[in-house]
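All protein chains but one are shown in place.
So that you can tell them apart, the chains are marked A, B and C in the order they are listed, and the count of residues begins at 1 in each.
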Amino acid sequence: MNSKRDLVAGISFFVFGASILYSLSNMHVNPGVNLVYLTHYIIPNYVCSVIFGWRAYDTLGECLVLVVAVMVSWIIFGKSLYDNTYLKELFKAPESDDYITLHGWGEYTPIIKFLAFPASVFMVALGIVTILGGHITPGGGFQGGALIASALILSVVAFGSKSPLWFDHKYLEKLEAIGALTYLLLGVVGMFIGGYYLFIFTSVGNLPIFPAPKEIVTAGIIPYLNIAVGLKVLAGLSTAAFLLSCEKVIIERIEKSEEILNK
Amino acid sequence: MDFQIVSFIASGILVIIGLYGVFFVDNILKKIIALDILGNGVNLVLITIGYNGGTIPIKLPNVPVDVFAKKSAYPLTQALVLTNIVIEASMLAVMLGVSIILYKKYKTLKSSVILKED
Amino acid sequence: MLEISLYYPSILAFIIGVFIGAKYRMKIKNIFGYFILAVIIAYFLKALPYYNLPLSLTFVSAVIGIILGNRVFGGKMS
Partner (left out) sequence: MNYLPMIIIFPLIMAIIMNLLHGKENIVKYLTFLIAIILIILPFIGQYGYYYFGGFGVIDGWVSGIAYYYNPLKQVVLVVLAIIASLVLITGMGEKLKNNMFVTLSLMGFASVAAMVLADDLFNFYVFFEIISIVQVGLLFLSGTEEAYKSGLRYMIMGNIAASLMLLGIAFLLASTGTLNITDMKNYILSDNPMIFGGLLLLVVGLAYGSGLPPFHNVKVDLYARSKGFISAILQTYSKFILVGFMLIILKLFNGLSYFSGTHAVLLALGVLAMVFGVVMALLQSDYKKLLSYHAISQAGYVATGLALGTPLGIVAGIFHAINHVIYKSALFLGAYIVSHKKGSDLHKLGGLLPIMPSVAFMVLCAKLAISGVPPFNGFQSKWMLAQAAMQVNMPEIAIIMIIVSIGTFVSMMKAFYLIYLKPVDEETIKEYQSRGVPKLAVFSLFILTSLCIILGIYPEIVTKYLFSYANELGVSYCLK
């Protein structure tokens, strides 16, 4: 039975793969709407102008994917479940003493610690530069936020529970909400100023919204959108890394929800 | 244009490797890695669509707009790939989280054990 | 107006730096060394295009912001 099933799966797999390869080898690319993007100048980084200008709404969706993924990760690890008996059984079983708790993480040797601390400081600074220069140079909110999050991860890996750079999860939740709300509300402001959602307005009254040299003053709200995305990605990736490595949170969550249910 | 065809075929091979891994490898973690490979194959297709033998789509000072427009790569597909990378990453994070919980229960990563239908 | 417009990203970088620097739980020692290193890195990083500055002022001010935030608001291991 199983071998027949495998055979059918294998044959359909080959047919599918061959048809994909056939389609791919017959590709003819039509530049299409790209010509519009390349001939209308918004900011020097054209990729960024597509991301935050022409298709800013997609980027909003992308942000929300990350927000939802972090929320779902919280749910997986026990936040506001309707019934967490299963998690309780798993994480209070007597044989699982190998918890990675906040107080029990190992640390690396002094050499790594000596280098990791300054490196994390400079990584954060480089991340900030990447976020703020997103509209001119390659980079932008996502890359910068990821750099800052990896500074956090570096410091946590090197120093263990005594990590010098530490965001607690309440702070991260707020940071993420601030990032996403800023993006959403900047869009609403654009709707009231320009009549369209996520309209790029460059000045309010006579004040330019992003003071810059005159060739890139057209950036308008794009740097702020970059900052919003950066904050959100920083918070999201840190939370994800933190959740995937730390089980103490789960136990805390379980205890808290027990308190609520017993009230 | 030769380079483009080669790149398309390479991405097709990546997609096929990813599909193979998802369907025929009996390990959750390897399945997830295969999904990543599949996603990267699709990303490579997108990137290659935007390739036209030109430079990066960033206009430096003292380059006129019309000169720049002729030789730049297409920005649309790069933007799409940037969006897709984030989506892939968040999907993978959720899947890894679930597999941690299930590993805790079964002490194994075999998908024939963990994902058995009842 | 030109003055502000050239240094505006540095101001933003400083503010974000202060926010993140406040989250360092260990006091940053040897500030002078950090500053020299920051200037060297910033010189090789170059300023952003369109900003005619000799070095990446954004980077330097981000590092200064982190150190200041750490000294004023952070530095407490809980």
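Throughout what follows, contacts are C-beta pairs under 8 Å (C-beta built on N, C-alpha and C of every residue); 3 or more make two chains touch, one makes a residue touch a chain.
In this text the structure is predicted, and so the values were computed from the model without any measurement.
J.: Under the definition given at the start, what are the shown partners of the omitted chain?
T.: A, B
J.: Out of A:48, A:87, A:151 or A:216, which touches the unshown chain?
T.: A:87
J.: Please give every residue of chain A in contact with the chain that is not shown.
T.: Spelled out for chain A, the touching residues are 19-20, 22-23, 26-37, 39-40, 53-58, 61-62, 64-65, 67-69, 71-72, 74-76, 79-87, 173-174, 177, 180-181, 184-185, 187-188, 190-192, 194-200, 256-257, 260-261.
J.: For chain B, enumerate the residues touching the unshown chain of the complex.
T.: Considering the whole complex, chain B reaches the absent chain at 15, 18-19, 22, 28, 31-32, 35, 38-39, 42, 45-46, 49, 76-77, 80, 83-84, 87, 90-91, 94-95, 98-99, 101-102, 105, 114-115, 117-118.
We take it that only the chains that are shown with their structure count from here on.
J.: Distance-wise, how many Å sit between the C-alpha centres of chain B and chain C, to the nearest whole number?
T.: Taking the average C-alpha coordinate of chain B and of chain C, the gap between them is 35 Å.
J.: For chain A versus chain B, what separation do you get between their C-alpha means, in angstrom?
T.: 16
J.: Enumerate the residues of chain B that touch no fewer than two other chains.
T.: Correct list: 60-61.
J.: Any chance you could list the residues of chain C touching two or more other chains?
T.: Residues 49-50 of chain C touch two or more partner chains.
J.: Touching residues of chain A toward chain B in the complex: what are they?
T.: Going through chain A, the ones touching chain B are 9, 13, 16-17, 20-21, 24-25, 27, 29, 31, 33-35, 37-39, 41, 44-47, 49-51, 55, 58-59, 61-62, 65-66, 68-70, 72-73, 76-77, 87, 90-91, 96, 136-138, 140, 142, 215, 233, 236, 240, 243-244.
J.: Of all residues in chain B, which touch chain A in the complex?
T.: Those residues of chain B that touch chain A are 4-5, 8-9, 11-13, 15-16, 19-20, 23-24, 45, 49-50, 52, 56-61, 65-66, 68-69, 72, 74-76, 78-80, 82-83, 85-87, 89-91, 93-94, 96-98, 100-101, 104-105.
J.: Along chain B, where are the residues that touch chain C in the complex?
T.: Contact set of chain B toward chain C: 60-61.
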